[in-house]
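Everything on this sheet refers to the single structure shown next.
Of the protein chains in this complex, all but one are displayed in their positions.
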Amino acid sequence: MAGSRYIADPESAVTKVALDGLAVLFHEPSGMTHIVASPAPEILDALQQGPADAAELLRRLHARFDFEGDEAIHARLGELEAAGLVRRA
Amino acid sequence: MRHRLALQIGPVAFRIGSAWRSPLDALARLYAGYPAPADGLCDFTVRLEPERPWRRFLRPSVAIRGDYVLPDAAPLALAHGLLAAEMGMNLQMALGQRTWLLLHAATVEKDGRAIVMTGESGAGKSTLAALLGERGWRLMGDEFALLDLASGALLPFPRAISLKNGAIGVMEAEAAADRFGPRLAGTPKGDIRHLRPNAEAIARMGEGARPALILFPRFGSAAAVRGVGQAEAFMRLTQASTNYVALGRRGFDALANLVRGVPALAIDYPDTETAVGLIADFRRELAA
Amino acid sequence: MTGARSLVRALRDPGSVGACDWNGLVSAARAEQLIGSLAFRMEGRKLPPRIEAIFAAARRDAAHVRTRTLWEAEMCRRALAPLGIPVVLMKGTAFHAAGLEASLGRSVGDLDILVPRESLPAVESALLDAGWERLKQAGGYDDVYYRRWMHELPPLIHKDRDRMIDVHHTILPLTARPRPDAAALIEGSVALDNGLRVLAPADMIVHAAAHLFADGDLAGGLRNLWDIDRLLREFDSVDFRRTLEERARLHQLAAPVGRALRLARRLYGTPVAAGRLTVADRLFEARLLARNSWGQERGKLLRFAFYLRGHLLRMPPLMLARHLWTKAAMR
Partner (left out) sequence: MSGTDDSNAFVPSRRTVLVLGAAAASTVVTVRPALAQTAGSVLNCEIPVPGPHAGGSYIAPDGSLVAPGTPGAAPPLARPLRGEEVKTLLRSGASPAGVDPSAAQAYANYIRRLQAGMSGFTCYASLQMPR
């Protein structure tokens, strides 16, 4: 897993509507709607700075947020990848 | 096809063809007073036909077909041909409707404000809408609500109301006998009797209304009301819509606007009278 | 005029549709999965409001179909990218991905791809890892039959997106008499911007003709013939006609391609040089037009004959008998 770099679609490809604590995303390339809970929106935002592997992504997130349990990043990226919201570089 | 009938219901026109006469006779009686489609042009075609050629005569069974069909559909007995015609029209809407966002919901309106009631089959929305339709509300539809993607208004789709089992008696006490279809005993969904909406509902079937409240009713428990968050309402309405995904971005925008602009409540109710009372309260609060 | 006949006329010459049986035209077009194509042909014409609304909705729906189709191809690309093999999109997906005229309003069901035969095991396991699942029981009769005799893997379906993928290694079953040159199909394929590939134009037409006339029972054939008409018009040139002839011969599919040209010209007025209709062509024509203005299939006997023919094309009679016997015993 280490070394895989992930890319998110640009901001223009996703319309986001915040609805009580959750985000509802309309993803233009797929025409699909995803309802996402934290930390998915934060991860997608962090990837807007450019492609990143898991370690780099964690660095970006730690710069903004307090959290523990870094290893869960792989499960979160897996979900986003399966939904087509991130892809491997 | 041997027998045919065209019906205009709200903004949608259907052409129904049948291998037998009886289902269309029953349909024509049930929809007495509805206008004919302009120039005979129709949005959808429904066909009631024998599953195999000999099944037109031998133990006749009605297969529901048309422009759009589903696999897994089992035929109905000819005695239930009216139900087959109704299901055939529902099927075309569920699979083929791409002009409006289709919500599996009953809608009633008063003073231009509409209440949308959605929930699984058996939640009692049909009965509730039928009863409200006799108690000073305008029935816009008991099965499908049509949300206009551009304006956010709801359009009426006042089909005959499909009453099941216990609801049949409730409504027989409310509405004139000549508005009912035949009692269909022992269908796969139990006993069914159709009720034609009242004259006002038919006369105003071209007139939309603004959504004012989204209700998720559930029949069978003690009366309770709770607020439903926007995200939950959004998710539940996508699951109540057969064409949300196919409408793409326009569906997303329309639904997001709906849940952000209109409050949503889940209500449990032990009997229909209680629900009618709750809804009268909501209306007073909305008006206030 | 029957439903299918009026549909063919409307597609061929949209201006000819007057105060015709609109209801019958719409039903036939929906039944033949040509409502989207018809809607684009009718764009900009003065139509009764209800009919215009039906076509407008069909055009919007077509946009959704395109998005969904290209997305499925993209997810497949992501799953197979690590293998570094050529992945050739086929049929409707290819028309959309390459932005061809034939994609206007074209409905697409499954995703069809062509890969080198030796890569099949790697492709299958990469797809299974990426969320596709088997539809048929591994090692069952159908599964074994597919792997041994068919030109594709047993179909897989994606667990979240509910869409099927057919992974081909050639364009006809191995039991069929013609032996298309699969290596040449891949060799001649054209790369798209995203790295996926599509067949070369002539091979696209050869494949469409093979699919229509050398495989299957002609159900939905009017749409496949419409694809062929659109492709021929888009690619037409003196050079192209020669290339098409050569490729048809190379893939041992000159006969189906010839029939496709004759029938496309006959039904859709495709501007190609093609011989006179044969007696057999007329049977094909009747089969293609066997639908009335309620969208019902007509010509039961004719359809059954073509159903049998479809099976016979796929396998020799003795093998067919054994196949049908086994299938019947499983019911």
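Order of writing sets the labels: A, B and C. Residues in every chain begin at 1.
Rule of thumb we're sticking to: a residue touches a chain if its C-beta (ideal position, glycine included) is under 8 Å from a C-beta of that chain, and two chains touch if they have at least 3 such contacts.
Quick caveat: nothing in here was measured; it's all calculated off a predicted structure.
K.L.:
Identify the residue among B:G40, B:P53, B:P188 or B:G261 that touches the chain left out of the display.
P.N.:
Within the whole complex, the residue contacting the unshown chain is B:P188.
K.L.:
Touching the left-out chain: which of B:S18, B:T238 or B:T272?
P.N.:
B:T238
K.L.:
Thinking of the whole complex, not just what is shown, which of C:E74, C:E101, C:D142 or C:D181 touches the missing chain?
P.N.:
C:D142
K.L.:
When the complex is taken as a whole, what residues of subunit C touch the one chain not shown?
P.N.:
Contacting residues on subunit C, toward the hidden partner: 133, 135-137, 139-142, 157, 159-160, 162-164, 327, 329-331.
K.L.:
At which residues does subunit B meet the chain that is not included here?
P.N.:
64, 70-76, 87, 90-91, 94-95, 104, 118-121, 143, 162, 187-189, 235-236, 238-242, 244-246
K.L.:
By the contact criterion defined above, which parts of subunit A meet the unshown chain? Give residue numbers in ascending order.
P.N.:
Spelled out for subunit A, the touching residues are 11-12, 14-18, 23, 25, 32-42, 44-45, 48, 61, 63-73, 75-76, 79-80, 82-83, 85.
The rule is short, and it goes like this: only the chains that are shown with their structure count from here on.
K.L.:
Let me have the rounded angstrom distance from the C-alpha centre of subunit A over to the C-alpha centre of subunit B, please.
P.N.:
40
K.L.:
Can you list the subunit C residues in contact with two or more other chains?
P.N.:
Residues 64, 67.
K.L.:
Can you pull out the residues of subunit B that are in contact with at least two other chains?
P.N.:
Residues 248 of subunit B each touch two or more of the other chains.
K.L.:
Can you list the residues on subunit B that touch subunit C in the complex?
P.N.:
Residues 1, 13, 15, 17, 37-43, 45, 47, 49, 66-68, 96, 98-99, 246-248, 250.
K.L.:
Mind listing the subunit A positions that touch subunit B in their complex?
P.N.:
Those in contact with subunit B are residues 15, 17, 19-22, 24, 26, 28, 31-33, 35.
K.L.:
In their complex, what parts of subunit C are in touch with subunit B?
P.N.:
So the residues of subunit C in touch with subunit B come to 22-23, 26-27, 30-31, 48, 50-51, 53-54, 57-58, 60-61, 63-64, 67, 294-296.
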